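A single protein chain has been removed from this complex, and every other one stays in its place.
In this document, chain identifiers A, B and C correspond to the written order of the chains, with residue numbering beginning at 1 in each.
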Amino acid sequence: MDHANTQIVIATFAVIFIILYKIFSARAGRDIYIRRIAGLNALDEAVGRATEMGRPMLFHPGVGPITDLATLAALGVLSHVARLGARMGNRLIFVTAVPVLVPVAEDIIRQAYQSEGKPELFRSDDIRYLAAGGDQLALGSIDLMRKEETASHFFFGAYDYTSLLLTEPGQHTGAVQIAGCRDYFQVPFFIASCDYTIICEELYSASAYLTREPTMLGSLIGQDLAKIVILVIILLGTLAITAGPTVIHYFEQFVGGPYK
Amino acid sequence: MWKKSLIAIVTFLGGVYFFLEFVVPATIPWKTTSGVVLSKPTSSELEIGLVRETASIQVMDRTTMVRRVGSGALEQALPDSIRPGDLVTVTTPAGYSTTGIVMPESSPRWVKLGRVAASKTVGIEKSILIRRMRARGSGEQVGLDKLNASSSASADWVQVGARTYLSDWYDNVNDFFIVLGSMAWGMGLLSLWLVHSSNIRKRRTEWSLSVLFFAAVALGVVAGLGFGLPEDSREWTKKLSDIVMFDLLRPLGSTVFSLLAFYLASAAYRSFKAKSREAVLMMVAALTVMLGQLSLHAWLTSASTWILYIVTTGAVRAMEFGLMLSGIAIGLRLWLSLERGAFFDREV
Amino acid sequence: MLDFLIKLQKVDRRWIYLAVAVACIVPFIVPMRLSVHPSRETRGVYEAVEKCPRDKVVLLDSGWDAGSLGENMGQGQVIVDHLFRRRIPFIVVDIGGSAQGPQFMNAVIKDIHDRKYPDRRYGTDWVNLGYNPIWGWQVITLVAKDIHKAFPKDYQGTKVDDLPLMRRTHNIDDISLIYTVNYSPCEDYISFVHGVYGTPIAFACAGIQSTTEYRFIPPRQLVGMLVSARGSAEYEVLMYPNNPEMRVSKGTELIVPMTYGHLVIIFGVLIGNIGYFAERWKRRRV
Partner (left out) sequence: MGIAGEPQTLWEVWLAAFITIGIYTFLYSDNKLYRALLNIMVGLNVGYWFIVGWKQVLGPKWWDLAWGTLHAHIPAGAAWPTRAVYWIGAVFSHISLHPWAFIYWFILGGLGTLWYFQLSHRYLWLSRIVIGMTVGMGAAVGFKGSFLLNAPQITDSFRPVLAGSPSPLWSNGAPVGASVPVDWLQSANNIIFVTTIFCVMVYFFFSFSHDKKTIRGSASIGRWLLMITFGAFFGNTIMTRMAIFLERVQFLVRDWAQKTVPVTPAIYYAYGAGAVLLIAAIYFLTRRPPAKPPVPETVEEERQPTGPGATAS
């Protein structure tokens, strides 16, 4: 199928329509419900714990590029964590291996501290461009954790095989670790070595929930509707195939067209 | 502000070609004729037989198919290898047999047969596109001389119609983006250079390692010159390239990655505790799969196979559907510049 | 006694490392053999290669390098062995893998060629087209449309038109199977080649990646898959069921030590949990 057949064209435009419609209705101010992700309470506890111990916090935005949805979601979480930290008057250290993230993160964190009325707490050298590669970044962060004795670590975004290297030391020093990982290869390691893990897509909804950013909320709802459609198709198909070869044949012809 | 709109326009234009190329069919639908080639085409016109459906048969495990090829010879055909346009005789397990031309709508489980109801002659010009149906997959673009025609045996099923010229540009647009993407490769080198040069300038501890790094880059560049030379070439760059590749990079790469085995071992030991019901589930599954991977016993293997083919497949599929949709959504948001947030709202 | 059990979960990690290392070294020094049970995904690849016609070629995309050598090398060896045995011509390419891919694969081919099939000739029985750094659909679609355009020269600079095999290979219709050996094979093969042209695809991938690729096997988007070193060991069992001395791939060499390494880790998990439960029991008692 080099070019889309009728069904696929319809599906394409249907998905586009649903998502765009929801985004724009969200922007128009329609209030939108998103269920709270359980792990978000853990964020507050982690920040509070670090403040009690009088130690800084570390935020790691993953290894993805700036245009990666996971990284964008991570930045949304970052602004929330930074605001919490500012409210309690604690330092937040931000490490990355992606140059573009440095100015962006600087803006976010400075804004957070200013909006909480504690601009003096913001130090621009807490945003660290540690290294240019995965392994090097992991090593750098590990040393940073030891040197600054960070008490709570936040890992949000897209991760590769370096995830274990990052979470191991925190587990030794007994730091509170909260992870939100989009790549399900790495989720098991976060689950095993972090206090709370936000799984795959939950990351997106967590970010949307925290920032209440209409575009994110809207497209999240749109995706939900599309998912429901897929689920309904699957259930109908299950019934059809149970009903016999003839039914499923016509059902498949109707849903997917001749899959060539 | 104009900067933002410029970025938005450029972003949209970047994607519009590939989107249209996917959505718009290769030939204008209402100017397309679809059918079997009846007679050897001349340079100017092509005779196509329009097929009407006569039978639609469900394929069972014991259904047999015989394809009639040119010169009247017969050959066995498998359900997934029959091509639209084939003249086949389908015999059901019950013994009923039907003969007809395979139609494009048939699938491996269900064959639709038809016969030539009428014939139509299409004039061939430059704007006409001829696509021949494959056994599976999309039609391939063919010239007139490649078509094999017959009215009494298997022939080619073609779709002939006025072309929408979009697909002709595919390779050029593709090349453009390939080059544009490749231009970013310097970024990695440049950011590394920033890191290490500042190390050296400020004489930070381990600045010697940064010097070493630059030496390694230089060595790598020189060795790269030997890339792609013949195996037996006497060039010294080739020899250097081999040394770098096989004597340095090979042990370095494999050893650095193998360190993870140890981290994994200690992580498994330290953090795989039966703390909660979920942890227990995860642990049991992990141990089952691990045991299944080993050459210990057949039923251990089948246990892990069950997990991988039923539970894992289902769960991963469910997650992938979600990720697909979120990928489409973010793509849409970026493509139409609807995205908000720190990066996109920075004043430019 | 209880305190000892509790100590079990506080062993220094270096002891774990040592245990793993020893468990892995011993089987190399004291050779032993265990039975291997071919799995569904491995059989799928084997049968697909058995079905390949001799007048078409197999596209062998090998993008592995030192980082994943332990897994991918064996997977490359077995397929080359099988294709040479059935005398099916194959084309080695490296699309967006690693710059070292072609050389490594070439060394593998040369070794099997010298050891088992000295009469196979470069240019007629196999071709190595070298490396193209672009990962993903951009080059894959190009190969499907016109492979000469995607790879004008082979890995040592010869024009492809001078190679007899390439003279009769032009686009996807001349390819009967695509076999991808890589740490994480490119899923664009499934969408942009199988989805568009229906060409059968087989993956040979790292264990970690395999977990997500299983979902492609039931709908036959993948005819089969070789998983890690285990896959190549099983494949050789299928190829040489009765003469084990012919099984020489990396996978067969590694499968037994791997068993022991796994057992040590499983053992570690178990004693860790024993310690954990002992501690909990003690806490409950006081």
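Here is the rule we go by: a residue touches a chain if its C-beta (ideal position, glycine included) is under 8 Å from a C-beta of that chain, and two chains touch if they have at least 3 such contacts.
As the structure is a prediction and not an experimental result, all values here were calculated from the model.
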{"item": "Neighbouring shown chains of the undisplayed chain, as defined at the top", "value": "A, B, C"}
{"item": "Chain not shown, touching residues in subunit C", "value": "13-14, 17, 20-21, 24-25, 28-29, 67-71, 73, 99, 103-104, 107-108, 111, 131-134, 137, 152, 187-188, 190-192, 195-196, 206-208, 210-211, 215-216, 218-221, 227-230, 250, 253-254, 257-258, 261-262, 265"}
{"item": "Subunit A residues touching the omitted chain (full complex)", "value": "1, 4, 8, 11-12, 32-35, 66-67, 99-100, 102-103, 124-125, 127-131, 133, 135-136, 139-140, 142-144, 146-147, 168-169, 172-173, 184-185, 187-189, 191-192, 199-202, 205, 220-221, 224-225, 227-228, 230-231, 233-235, 237-238, 240-248, 251-252, 255-256, 259"}
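Note that only the chains that are shown with their structure count from here on.
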{"item": "Chain whose average C-alpha position is farthest from subunit C's own", "value": "A"}
{"item": "Rounded Å distance between subunit A and subunit C, as computed from the means of their C-alpha atoms", "value": "32"}
{"item": "Rounded Å distance, subunit B centre to subunit C centre (Cα mean)", "value": "19"}
{"item": "Computed distance of Cα centres, subunit B from subunit A, in Å", "value": "27"}
{"item": "Per-residue multi-chain contacts in subunit A, two or more chains", "value": "1-2, 184, 260"}
{"item": "Multi-partner residues of subunit B (each touching 2 or more other chains)", "value": "136-138, 256-257, 264, 266, 268, 270, 272, 316"}
{"item": "Interface residues, subunit C side, partner subunit B - complex", "value": "9, 11, 13, 16-17, 20, 34-37, 39-40, 65-70, 99-100, 103, 106, 130, 133-134, 138-139, 141-142, 145, 149, 153, 155-158, 173, 195-199, 207, 211-212, 214-215, 217-218, 227-228, 230, 233, 255-256, 258-259, 261-266, 268-269, 271-273, 276-277"}
{"item": "Subunit A - residues contacting subunit B, complex", "value": "1-4, 9, 12, 15-16, 19-20, 23, 66-67, 69, 72, 75-76, 79, 99-100, 103-105, 107-108, 129, 131-133, 135, 161, 164-165, 168, 171, 182, 184, 188-189, 191-193, 200-201, 204, 211, 213-216, 219-220, 222-223, 226-227, 230, 245-246, 249, 252-253, 258-260"}
{"item": "Subunit B - residues contacting subunit C, complex", "value": "134-138, 140, 170-171, 174, 177-178, 181-182, 227-231, 233, 242, 245-246, 249-254, 256-258, 261-262, 264-266, 268-270, 272-275, 283, 287, 290-291, 293-298, 301, 305, 308-309, 312-313, 316-317, 320"}
